[in-house]
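With one protein chain removed, the remaining protein chains of the complex are shown where they sit.
What follows is chain A.
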Amino acid sequence: MASQFLSNATVSSPFSSSRPRLSPFVFSRLPSKPLPKRVFIVRSKIREIFMPALSSTMTEGKIVSWIKSEGDKLSKGESVVVVESDKADMDVETFYDGILAAIVVGEGETAPVGAPIGILAETEEDIAEAKARAGSKSAAAAAIAPSPAPPTSNPAPPISQLKPAPAPAVPVAEGPRKTVATPYAKKLAKQHKVDIASLVGTGPFGRISPADVEAAAGITPSKTNVEPVVVAQPTAPPKAAAAASAPSSLPPPVPGSTVVPFTTMQAAVSKNMVDSLSVPTFRVGYPVTTDALDALYEKVKPKGVTMTALLAKAAAMALVQHPVVNASCKDGKSFTYNSNINIAVAVAINGGLITPVLQDADKLDLYLLSQKWKELVEKARAKQLQPQEYNSGTFTLSNLGMFGVDRFDAILPPGQGAIMAVGASKPTVVADADGFFTVRNKMLVNVTADHRIVYGADLAAFLQTFSKIVENPETLTL
């Protein structure tokens, strides 16, 4: 994409000056699809400035400095910005007269080749509009950040919870520890705009490894890892190796079947599900009466509160009293008590599954929580969730009640201690202590937990608390 932009570029001899100058800038009319130049000379008032490709191997560039600042008038041929590529620092010149209306990518930041880094307005009247576009551009830039692909293509979104099976070799030391990330992990995090502080390290000594960052960014691990070749032991039975390598046990495909490869999100789900097999889980169910909750829901519904928010809040409040259910087991040797209660809620989306996280659900009030949830769902739909917004959960809530499912069984996501599966609330005939029959709305709640850290009694006690909260939901609104 960039090369075609550069077809009319004239690169001077690379060593004629300390910093070679490159002209012209890469421009395009909004929207970002490249159009014939003639067209935008006539019509365009606002131009995007794209990150130029300064070398054939350049995939992203770093803004060393903006020579011009916002509001400066530019005339054709002037140097505007210094870009550092994988090869060199280059002054980049403008190709048009105009006003630098907005800087989208600031100094020291990196942007993939072809991404907008600034907005050029033709006249002063256009500046306001250009600025508005810049605002949306920076949001868009953040969204496309995980992939260097241009915005017109369909970038692989950072979707779905993707936590590698926690298996650090050594127990994480007690007490608060600072984040330790390896050099490559830091590099990747920067490249993919992953907040390294939000990650949970699974490498040796609990450090954040490149795999953790890749998982958080939703990309498949790079294959460049060099593994020492394990020299086969002469005693190793060759048959075993053959059996392991040959997938002959799979039945032949039924004629007429079609094979559709997983999307990135589906692959992530698949990996997580397989990883979950290494965790010994058990399930405890509990019937919860929801009449009071339903009544409350009717009351707060006009204020934008959703049932998801109510359930998340209830679960969070119960978790406060049962921290072990909010804990996780990272290495099979210790409890990791999480300081925050972050409720991940499973959301079905375009043939995939993602778990946006309501962070600090115990601390936020119901209304804020609902508002937050609305934002998360919108972001998920637009594939704009940041990694920490879908991978920081400490407890997961899955609700299939709206489909009429009365009970189901959830799989515990790796890295968490428990997941709650909520069924539909249905009128049920119940006998009270005095032998009177009444009809109450009951819903079945089924919690799956990691038995290495959460025991039956823990879960029962937690469910009891949860049930009490739901049956007396006034506390939820406090």
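Quick notes on this one:
We adopt the following convention: a residue touches a chain if its C-beta (ideal position, glycine included) is under 8 Å from a C-beta of that chain, and two chains touch if they have at least 3 such contacts; residues count from 1.
Assume contacts and distances are computed from a predicted model.
With the options "Pescadillo homolog", "General transcription and DNA repair factor IIH subunit TFB4", "ER membrane protein complex subunit 2" or "dihydrolipoyl dehydrogenase" in hand, the undepicted chain maps to the protein name "dihydrolipoyl dehydrogenase" (source: UniProt).
When the full complex is taken into account, the listed residue touching the unshown chain is A:Tyr184, out of A:Tyr184, A:Tyr286, A:Phe335 or A:Tyr367.
The chain not shown here is touched by just one of A:Phe205, A:Tyr337 or A:Tyr455, and that residue is A:Phe205.
Listed for chain A, the residues touching the missing chain in the whole complex are 14-15, 57, 86-88, 170-171, 173, 180, 182-184, 186-187, 203-205, 207, 210, 223-229, 231.
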